[in-house]
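Take a look at the following structure, please.
Yeah, one chain of the complex is gone here, protein chain that is, but the others are all in their spots.
And then subunit A:
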Amino acid sequence: MMEKMVFGRYIPGDSFVHRLDPRSKLIFVFIFIAAVFLANSTLSYALLLAFTLLSILASKVRIGFLIGGLKPVMFLIAFTFLLHIFFTKEGDLLFELGFLKIYEEGLRQGIYISVRFLVLVLMTSLLTLTTSPISITDGLEVLLNPLKKVKFPVHELALMMSISLRFIPTLMDETDKILKAQLARGSDISSGTMKERVQAVVPLLVPLFVSAFKRAEDLAIAMEVRGYRGGEGRTRYRQLKWDWRDTTALLILLAVIIALWFLRG
């Protein structure tokens, strides 16, 4: 199941979108999310959808893979679509079957909301699919830098994020090991009632927490020995480069927003 999950996964590649600076991608996605709410006519929604599909093409991520991985979200989209169809009672009556009445406005709203939802999910997935988590962290750190003026711990937050990301696979391995060790002792988390299963998770979590704290302590000492004294006076090894691609991407987005403005009903 985890294999097919697209949300939050990174697929390395070499495309226009992959090569964008994480800062421009983050700015792009944030502006895009806001811009989605500008659309209110069929043409404007069509433009959004077309633009999203073009972005996916530019990223060279396979559309089939993307759609396949978003199945759980698709269910949610279908659900909101149906809600709108059945509960909006405006416009002309299109179809009637017993107590089911579908109105024109309902159909339209259903499609609009689904497209809006779909476009948002696709764009944000595209961000995480084409940007490694560590680049996203770097981009965020730089973008949030102005917040340092109000004493917001930007550097610490970014370091926390990058260390957590780095330890996810380590802790996954550890969980697997503990799970096997507990299975060998006769613990069973895959059968029994809900209550029994939840109880069986406890002997899994306790050793995991203990070792995570131990690791944190070791890591803190290793960091201190290597001269870590907080963000001040530090230089950065990861350099972000803003080039013509980033400017182009944001200009295209600007053009799309202007077009959206004119296509509004």
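Quick note on the criterion: a contact is a pair of C-beta atoms (placed from the backbone, for glycine too) under 8 Å apart; a residue touches a chain by one contact, two chains touch by 3 or more; residues count from 1.
Just so we're on the same page, contacts and distances are computed from a predicted model.
Name of the non-displayed chain as stated in its UniProt record, restricted to "Phenylacetate-CoA oxygenase subunit PaaJ", "Permease", "HupE/UreJ family protein" or "Energy-coupling factor ABC transporter ATP-binding protein": "Energy-coupling factor ABC transporter ATP-binding protein".
In the complete complex, the residue from A:E96, A:E156, A:E196 or A:E224 that touches the missing chain is A:E224.
Considering A:M74, A:I134 or A:I257, the position touching the chain not shown turns out to be A:I134 (whole complex).
Interface with the hidden chain, as seen from subunit A, comprises residues 134, 162-163, 165-166, 169-170, 173, 214-215, 218-219, 221-229, 233-239.
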